[in-house]
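On to chain A.
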Amino acid sequence: MIEYVLMIIAVLGCVLALMQRDLLKAAILTGINGACVAFLFQFLLAPDVALTQAIVGAAIVPVFLALAVYKTQRTDDK
Partner candidate 1 sequence: MIDIVIDTQLASLFTSAAFIIVGLFAAIFLDNIIKKIIGIAFIEEGANLFIVTLGYKPGGIVPIFLPGMDAEWFALNSAYPLPHALVLTSIVIGASTLAVMLAIAIVLYKKHGTLSTSEILGDK
Partner candidate 2 sequence: MNELIPLMVIIPIACGLLLNLLHKKDTAIKILAIVVAIVLPIIPLLSNYGLHYFGGHAPLIENPILLETLPSQISQSALAIFHPAITYSYESLQKLFIFVLGIVAFFAIFTSLNETKKVSGPYMFLMFMGTAAVTALLLSNDIFHMYIFFEIAALCQVGIILVSSTKENYETALKYMILGSIGGPLLLLGIGFILGAVGSVNISDIIYAINQNLVNPFSQTFLIGFGLILFGWLYASGLPPFHTIKSSIYSKALPHSAALLQSFTVVTFIAMGLVIFRIFSYLPFLKVIILVFSLIAMILGVTMAIIQTDIRRILGFLAVGELGYIGIGLGIGTTLSITAGLFQAVNEILITALLFIGFGTVFYLTNSSDTKKLGGLITQNPKIAIMVLLGGFAMAGVPPFNGFQSKLMIIESALKAGFPEISIIAVLVSIVTFMVFMKAFYSVYLKPKPQDLSIVNENIPKSTILSIAVLLIICLIIGLFPQLVTDNISPFVAGLI
């Protein structure tokens, strides 16, 4: 059952990340999404991929995004 919850959180996280005005929040939500996908990989019997995804998707990608936001501007002005 947990995997269905994870899938819903992952999709919601991905939609919410794109709806944020604050880009830092968007970066953090990307991390949540990446972590959910990492757990999903574990449920899909791929523990090696899950480890990589946990590092890349939940740590490296959000940190890169946050660094880019830090170097540029924080709000998405439309």
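Note that contacts are C-beta pairs under 8 Å (C-beta built on N, C-alpha and C of every residue); 3 or more make two chains touch, one makes a residue touch a chain; residues count from 1.
On the choice of candidates, all candidates are chains of the complex that A comes from, given by their letters.
None of the values given here were measured: they were computed from a predicted structure.
Here chain A is shown alone, and of the candidates 1 or 2 it touches 1 within this complex.
Across the complex, chain A meets candidate 1 through its residues 3-4, 7, 10-11, 14-15, 17-18, 23, 26-27, 30, 33-34, 37, 40-41, 43-49, 52-53, 56-57, 60-61, 64-65, 67-69, 71-73, 76-78.
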